[in-house]
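Complex shown without one protein chain; remaining protein chains in place.
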Amino acid sequence: MSDKSSSSEAIGQADNIYLPKLARIAGIKEEVPGARGIKTFRIEFLDGDGFEHDCGQCAMISVFGKGESMISIASPPSVKEYKQFSIMRVGRVTTAIHDMKAGDIIGVRGPYGNTFPVNDWKGRNLVFIGGGVGLAPIWPVIQTAVANRSDFGKITVFYGARTSRDIMYAAELEKLRGAADVHLSVDSPEEGWEGYCGFVPANIMDKPQSADNAIAITCGPPIMIKFVIKNLSEMGFSAEQIYTTIENKMKCGVGKCGRCNAGKDYVCVKGPVYSWAQLKDMPQEY
Amino acid sequence: MVAIEDIRARAKELLESGKVRSVLGYRRGTASVLAEPAFVTAPEDTAALVLDATCVENLALYLVNEKKRQKTQRSQDTRPLAVVAKGCDGRAITVLLQENYIKRDEVVILGVSCENGGMIDTHKLSRALRGKAATGAAFDGNGGIKVAFTAGETTVPAAEVLAARCLECTKAYPLVSDYFFGDKIDERSYSPRFTAVSAIAEKSPEERSAFWAGHFERCIRCYACRAVCPMCYCDECVVDSTSFIVNPTTSADEKACRIRWIQRSASPSENAMYHMVRAIHLAGRCTDCGECERVCPVNIPLRLLNTMLEREALEMFEYAPGLDPEQPSLISSFRDGDPNDFIR
Amino acid sequence: MNKVPEAVETRNDKNEVQDFEPKVVAFLCKWCSSAGSDLAGVSRLQYPPNAVPIQVMCSGSVSPMYIMSAFNKGADGVLVSGCHPGDCHYLKGNFYARRRIYLVQKLLKFIGLEPERFRMSWVSAAEGVKYAEVVTDFVKDLKALGPQRKLKAKV
Partner (left out) sequence: MEMILKKDRLGEWAAKLRGSAEVFAPVFADDSWNFCKVEPGAELTFDHGNTVRPAKGFVFPQREVLYRFRQESGEAPQLTPTLPADGPAVVFGVRPCDGRAMVRNDKVFTCGFADPYYQARRDRVVFVGLACNAPPSPNCFCLSVGGSPHAGDGLDVLMTELDGRYHVKALTAKGKEIAGIAEALFDKAGAADSSEVEKVHAAARSHPQRSIAAMEKVAEGLKRNFDSPQWDTLAQACIGCGACTYLCPSCHCFDINDEVSSHSPLAGERVRTWDNCQFPEFTMHTSGHNPRNTTGARLRQRICHKLLYFVENHNIQQCTGCGRCISHCPVGIDIVRVANVMEEAAGQ
């Protein structure tokens, strides 16, 4: 569902699908320090002509002179004044973004990909399972659910990171405690940490969730998703009840450059959000 | 002529005795006039092995590919590979041994002599048939090659269709081999060595510049020349600055600070850089198997770059590649007599 | 680092190239040639400032990649300068360099680049004068040749 954004002659025709819109970095918050750090960027479109998006969609972030990379939009659709991206420093473009400061201008084009069907989940219990920077793509769904708390049943959030220093959205997770059960975990024990020690899939086995009238949404390193889905199935979750978002290398974001397909679907157009029912029949090409 | 039955019998014996993991040879292909590489593991399939003027591929490449494949797939079968090797292919294997990319006990070399024959050149064949594709080519026994194509057949003088490297070849048999087939003929009746490259070298600088500018402008950077070259075995090519092999331990800094030596687009300046850097990396290593020139879809005479450096290495440094696995490489050795007058 | 004058190419009515300032990239071995160029500077020798010096640990460490990349990025001339044979701090670096630079020079000449654009020299730490002469002579040759366009990336 591509939203027809307002045309802006100054920058170029609106129908040039490769031309990014310019946006200013309004705020930067360092979530996780270090070489593989995570920073959260809030960006505001120049002269207000941005685009609308929905939970689960992504956008191509452009650093001119370095390149582009596809990042999930971490702010809920209800927030209009900025778009939020939480980016881990992993390569050429992400390092360039991490070196930027507030006020710098980047390019953003999108929104790309499909969405989490949040409206179909009204009245259901929601189980969110995030790992590392994988919390960002499912964060808009959590925010939307908490904002319309009465529409949903029990909300549980599992989130794990390598060490306590690697936990992102720490403050926001604490704020969630009222509206949802939050279970944090770190991979290996460290002093001063009372929460669960071990990988995320083990954490959910440690606190089994009931499968009836529930939807599980997970995102994280591919190895984590694999074991989370296995454990959820053992708990009785059916394939239709498990949703995830997969990551493939993307260059165009509009289903043309032929790079991100898993089987017959281009993940940038038909994905990245899939239910395990769809994913398990698709070739293992992600 | 080399009796193909001997090669088949030896290959069958090697497979049945379990001495080798598989035999790399040639068999009739379905795609074009050329024979295609055959990876024979079952003894009975050795009957399909052939050896004629269309067996142009340099099978040393598959020693490199199998070594890489074994590294990634960690297969336990460590028996050697048997490979059919012509003169130029055998010299390529010798350079791989010299650079100990492969160990001597990892390969069983079935050396074959081209005797007074040689391999056809698909570009010359296409020129002789004015762009039509040939479906068959074989020596007719008295200095000509019988060429079949869809609408009929014709005979062409061998010199007109044989590859330039075969016309200029002075040693049409490998020096290092475990088994040898055919007789070692030294004087060959075709053209003197380095004929093709001398013809270009004698041109004026303007003509040479226009010659190469025209070719580099047409290059589509499909990297077939690098992919087919047994000497280009680096996992990460210095020229591949936009897409390089990463593994989970490659840090963000390494990826961010990677120097882009050339751009991804196939513009003349970037193509010239790519071909020159590849040529200089092959100095003293290229054994003139001619594969880079054969596989080029836009017919760039790449062999000229490598044979020019080969001639310089021979005349100025008395260095010939692929003769002895123990000799030091060209670039990592020197002599007091090396030319010095160009330094002023 | 002396600032290289922008290559101002002005053509007069007879279309001759006037006061073209060639851009030269000079790879200078730290132990000899770079010291030689410092000596030239310290002794206030007057010579054209066109050569941008890049100090390398040894002329043997100058990869053909650097030379070709310099021409690709628009250098009009490239100079590689190292210690005289026998003086090399690493004993054989310059011998390896001699062989490799010879091959690069032949390759550049073969594809049609003017041979005068790529030069190698031995300049010891005591030869400030020689360094100035080498650069002056080199820039004179390059001025005659005009800007280098054969390998330069089109912008």
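Each chain carries a letter (A, B and C) given by its place in the written order, and its residues are counted from 1.
The rule we apply is simple: a contact is a pair of C-beta atoms (placed from the backbone, for glycine too) under 8 Å apart; a residue touches a chain by one contact, two chains touch by 3 or more.
These numbers were taken from a predicted model, which means no experiment stands behind them.
Among B:103, B:264 or B:344, the one in contact with the hidden chain is B:264.
Residue-wise, the contact with the chain that is not shown comes from B:135, picked out of B:135, B:155, B:198 or B:332. Within the full complex, the residue among A:65, A:123, A:178 or A:192 touching the omitted chain is A:65.
Touching the omitted chain from chain B are residues 29-32, 34, 36-37, 39, 57, 61-62, 65, 69, 72, 123-124, 126-127, 130-133, 135, 149-151, 218, 220, 222-224, 227-228, 240, 242-250, 255, 263-267, 291, 294-295, 297-299. In the full complex, chain A touches the hidden chain at residues 2, 11-13, 15-20, 22, 46, 64-68, 90-91, 94, 105, 107, 222, 247-249, 251-252, 254-264, 269, 283-286.
One rule holds for everything that comes next: only the chains that are shown with their structure count from here on.
The leading chain pair by number of C-beta pairs in contact is B-C.
Measuring from the averaged C-alpha position of chain B to that of chain C gives a distance of 36 Å.
Each chain gets a centre from the mean of its Cα atoms; for chain A and chain B, those two points are 49 Å apart.
With each centre defined as the average position of its C-alpha atoms, the distance from chain A to chain C rounds to 52 Å.
Chain B meets chain A in the complex at residues 251-253, 255-256, 258. Those residues of chain A lying in contact with chain B across their complex are 35-36, 89-92, 94-96. Considering their complex, residues 64-65, 68-69, 72, 85, 92, 95-96, 98-100, 102-114, 119-122, 134, 150-154 of chain C touch chain B.
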